[in-house]
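Only one protein chain is missing; all other protein chains are in place.
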Amino acid sequence: MNNILNQIGIENYIFLSVLLFCIGVFGVLYRRNAIIVFMSIEIMLNAVNLLFVAFSTYHQDSEGQVFVFFSMAVAAAEVAVGLAILVSVFRNLGSIDIDNLKNLKG
Amino acid sequence: MQTLIAITALGVFCLIAEIFNLRKLLVPVTVVGLLAVLGLTLQLWSIDPALDTRYTSMIAVDGFASAFSTLFVLLTLFLVLMSDTFYQEHPTKFSDFVAIKIFLLAGAVAMVSFTNLSMFFLGIEVLSISLYVLAASKRLDIKSNEAGMKYFLMGSFASGIILFGICLIYGAMMSFDVTFIKEMSRSAELPIWFPIGIILVVIGMLFKIAAAPFHFWAPDVYEGSPALTTATMSTLAKVTAMATLFKLLSVMNADIDSKFQMVIVVVSILSMSIGNLMALRQDNVKRMLAFSGISHAGFMLMALLSISNAGSMLLYYAAAYALAGIAAFAVIVSVTGDGGNETTARFNGLGKTHPLLAAILTASLLSMAGIPIFSGFFAKFMLFSQTIQSGYLFLVIVGVINSIISVGYYFKLILAMYTKEAGEGKQAVPLVYTIVAVLSIAFNIIIGLYPALVTDLLG
Amino acid sequence: MEKNLALVLLLSPFVGFLFNIFFGKKVSRTVSGAIGTLTVVLSFLLSICFFSQLNQSGKPFEFSVFDWIQVSNFKLDFGILLDQLSLLWLLFVTGIGSLIHLYSISYMHDDENMHKFFAYLNLFVFFMITLVVGSNLLVMFIGWEGVGLCSYLLIGFWYKNQDYNDAAKKAFIMNRVGDLGFLIGMFIIGALFSTLNYAEIKTALAAGNADTALLGVAALCLFIGATGKSAQLPLYTWLPDAMAGPTPVSALIHAATMVTAGIFMVTRMNFVFDLTPDVQNIIAIVGALTALVAASIGLLQNDIKKVLAYSTVSQLGLMFLALGFGAYNVAVFHVITHAFFKACLFLGSGSVIHGLHGEQDMRNMGGLRKAMPITFWTMMISTLAIAGIFPFAGFWSKDEILMVAFEHNKVLYVIASIASIMTAFYMFRLMYLTFFREFRGTEEQKHHLHESPSLITIPLIILAVLAVIGGAINLPGSMWLTHFLEPILGKHEAHALGTHEFMLMGVALVGALVGILWANAKYIKQAFVPKSDAEITGFNKTIYDKYYVDEFYTFLIVKPINGLSNFFRTTLEPALGKVVFSFGSLANGLGTQGKKIQNGNIGLYLFVFVIGVCAIITYLFIAQ
């Protein structure tokens, strides 16, 4: 494992993760479908997870990988809650377009 | 750590109580439990945290943590006390809501006592997810749904950013342990990821405390959520996030450079000004208090400018603000009930129909506006005084101007209560709301008269 | 003992005031009038005591009652000084005051508020005594303002008539203009000498280290005060209007006593004015001009009291002329004689008005000689006195003034002489129109014509006698008054009665006779009766309307101030208010705009979020 990182270099992992993260961010910004926004957020989280693992390997330290489990668990919980909310929104509005959520403003 | 375990156990009890159909007993038992937790926290406080080495890698119960935990427990106590009546119409979900509040408390306690970033992250997620649920808890109410949705989307976005920040910090420091990070940060050259990571975490927290320009969610969510949830958000969640931000910065790099301070100054000014200006034109009380909360976040951010000795000050401000907030929400809840018309017009003539409630709401608004004998005054004063000592006279002047503006909308409500005629007939007010309101405003005034009760806690 | 007596002298009228205010309504009118009169008589008697004592010992009597105001560089006590000057003034103030009180018992008998009238009169006498006996300028100022107050109360005595109230208000306010001058003068003197006590100022001045420029300003300010109280140019216009008050008031306050306060003050402060010749010149010029202007207005007035009022202003002008030349003793002499005959004239006119049931317009009088013989004769004597006919009192005093004027300034002498001729003319005009030829009033009035009761005529007779013999106190040969006042005014050389002097006397006498003959020609021979108001035209109208001075003041001061007030009230105040409100509006406006940004769109929220993140990171890490 050491070798791989030495060969490719930690910077590249960071760039990749940042790239993924930004894709997630742009997804959140540009998509209007709530599910896709969720997924974009998942991309952001997973980009971070990737970076955690990379750092963990880089530092030869297991803590980072443990943290990834935490973060995955948390993300799962978040999605569970999120989807539940989504369902009730869909029931009430018949749509999951976040542009329709404009009752609260001003 | 014992506190955290006890709280969690209490939360689990609530869930079990539902199974055993102990709904009637739920609130009394929870309250007793919370009181026990309060006692436990206070008792643990007296023990030197250095002696308690079992959990040091994750949790450190120092003065700061204990003090804030005590405050959180107290706030939760009030919130739980109000739950019984508030959720009258949802008996089946009642125990869930109480349980979620208790878990939320667990998250909050974790957030102020962490020594490991993973604990911090878990705490913040527990807190946030609980709030998502609570915000959307009125399943059939489109507003509540929207609030939950907005909060959830933006909150998880912010979580992502926090997570990214943590990751970068880890990448730079090879550890999640804050004491370790602190030592490392003093030493050699650091990769640029480290400060970027810190900034990202800070931004995430700024979102949680609803500081401008990351505040947009707050008014919408506050307005849409059930009143009790709004109360939770605006008091417990806000001061938790603020305390956590403070702790984060103070444990990780004690000396913030001037450039970073400038960011804080700008964010603080923006928050205060936007919060107060926007609040002026609000008609919905909850929304108004949301903007007021934004401006208070701006005020509290001033504490970050003198981070080495502002701990007790922040505690005081948080306590003053949260207690006033609880009192205000207790009155709001008792007037508006769960949902319905929440405009200021609803408060017309309250001074005549319910003089006590009106007086309490007035007092809490005065406290938020920073009028003496209420603790809000001392809170603001100490903040200003500290900030002047740090050399930010300009910021204080902006703060003062904002205080003046804030009187405008706080008094709008007071005017409504005392000068307008009541529209509807007199409605009964559940005793428990009154009790909560009286207690919290009493605490507020007591610490206003004897600020030392709070400020001395952290030396 | 002396102290107590002096206090009784001072407080006796005040006790009368208190009695009449609190119990006047409960006792009968006669009792209330009697008490009011007796208290003043008591003061008069005590004044005589003190006067005779002083005449023997020659030593003034000064004491302090209690400490009053204290400022950093000096203390002021409530001090009383009974010296030659103050006792002289006391004598005629309380003396004439007693007579007028007596007269009022009858004159005011039908008025429902008679007790109040007496209360105010008593209060006036009290303040006048205070003014006179004070040992420092501030005590004088109490009296000074106090008599102004009483003047206000008495002019507006018939308060149901708003014109009278306006006149009262005007008197008070114009007096206050002068009072401000008085105050400023006091401030300068206080600052210069650290005292306001006469004796101490004199001592300090004698030491001779005064800043004369500043002293000049002080003297000028004091003189402005005097012009207010003594109705000199430019502040004289209140006095004719003050005739709105009951006639005894006009006699007591607006002829004999209060208006002489300015002369008293200047005489009191003679040592200051002596050091400021420029101010003295101003005083002389103002005095002469006032004499001329007022006399000329008096020529054409038809209201009997207005004629007397302008005559008073004119005579006061002559007194100031004398003061301006440093001839204080002469001025004082004229004050005293003037008090006698002018009080008599006013009371006489009051008697006439009383007889005609309130008629004051001379065009509606005439031929009263037979119906009111006592009134006629007493008034005739006084008229001769004021016209300066030998050997009546006015002849001596006026002649002295003219002599002094001739000595110092020929131009002013000529002016003063013209004023005297005019005086003779209009006074006889008054007499002719009132008492001679046929009655021009209504039948109703004619029917009721009668001589006034004895309470009215007795004072008239006494005053007329005094108007005849009053000149004796300072006859050119003996000069008793001048000698008496020497401790205060210093030695004045008596005029040697040379040809020069006799010639001047002759000229004055001839002048007076010319005036009388002119009047006789016009009003007896030609039987001229003044036209009704509408028919008066040309320059006559200008004079009749008092040179439009009142209108001028209204236009120049009152209107602009009221206009300014309106402008402030309707424009500036709301504008200032708006400035404050505009901050609120600005905040509210920003809030309204802000509401548009907060449009509920999650996309926008997140977008701003990301922008914020980018901005912070850019600021911190990229833009170095």
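Per-chain numbering from 1; labels A, B and C assigned in written order.
Note that a residue touches a chain if its C-beta (ideal position, glycine included) is under 8 Å from a C-beta of that chain, and two chains touch if they have at least 3 such contacts.
Everything below uses one rule, namely that contacts and distances are computed from a predicted model.
Determine which name in "(2Fe-2S)-binding protein", "NADH-quinone oxidoreductase subunit M", "Branched-chain amino acid ABC transporter permease" or "Acyl-CoA dehydrogenase" the UniProt entry assigns to the undisplayed chain of the complex.
"NADH-quinone oxidoreductase subunit M"
Where does the absent chain touch, in terms of which shown chains it meets?
Among the chains that are shown, those touched by the missing chain are B, C.
Which residue from C:G33, C:G190 or C:P530 sits in contact with the chain not drawn here?
Checking each option in C:G33, C:G190 or C:P530, the one touching the absent chain turns out to be C:G190.
If the hidden chain were put back, which of B:G340, B:P372 or B:G423 would touch it?
B:P372
Where the complex has a chain not shown, which of C:G16, C:G33, C:G97 or C:G146 is the residue touching it?
Answer from the full complex: C:G146 touches the omitted chain.
Residues on subunit C that touch the omitted chain in the whole complex?
21, 25, 66-72, 78, 116, 138, 141-142, 144-146, 149, 152, 156, 159-160, 162, 165-166, 168-169, 172-173, 176-177, 179-180, 183-184, 187-188, 190-191, 217, 561-562, 564-566, 568-569, 573, 576-577, 579-581, 584
Extract the touching residues of subunit B with respect to the undisplayed chain.
On the side of subunit B, residues 312, 351, 355, 366, 371-373, 377, 381-382, 384-385, 388-389, 393, 396-397, 400-401, 403-404, 407-408, 411, 415, 418-420, 450-452, 455-456 touch the unshown chain.
As a convention for this text, only the chains that are shown with their structure count from here on.
Using mean C-alpha positions as chain centres, tell me how far subunit A is from subunit C in Å, no decimals.
So the centre of subunit A lies 98 Å away from the centre of subunit C.
Suppose each chain is reduced to the average of its Cα coordinates; what separation in Å results between subunit B and subunit C?
Centre-to-centre distance between subunit B and subunit C: 78 Å.
Suppose each chain is reduced to the average of its Cα coordinates; what separation in Å results between subunit A and subunit B?
27
If I count partner chains per residue in subunit B, which residues reach a count of at least 2?
Expected reply: 149-150, 153, 157, 219-220.
Would you please write down the residue numbers of subunit C that are in contact with two or more other chains?
Within subunit C, residues 595, 598, 600, 602, 606 contact more than one other chain.
Would you mind writing out the residues of subunit B in touch with subunit C in their complex?
149-150, 153-154, 157-158, 161, 192, 195-196, 199-200, 203, 207, 213-214, 216-217, 219-220, 259-260, 262-263, 274, 276-281, 405, 408
Any idea which subunit A residues touch subunit B in the complex?
Touch list, subunit A to subunit B: 10, 14, 17, 21, 24, 28, 34, 37-38, 41, 44-45, 47-48, 51-52, 55, 58-59, 61, 63-64, 66-67, 70-71, 74, 77-78, 81-82, 84-86, 88-89, 92-93, 98, 101, 103-106.
Within the complex, which stretch of subunit B touches subunit A?
118, 121-122, 125, 129, 132-133, 136, 139-140, 142-143, 145-150, 152-153, 156-157, 159-160, 163-164, 166-168, 170-171, 174-176, 193, 219-221, 223-224, 282, 287
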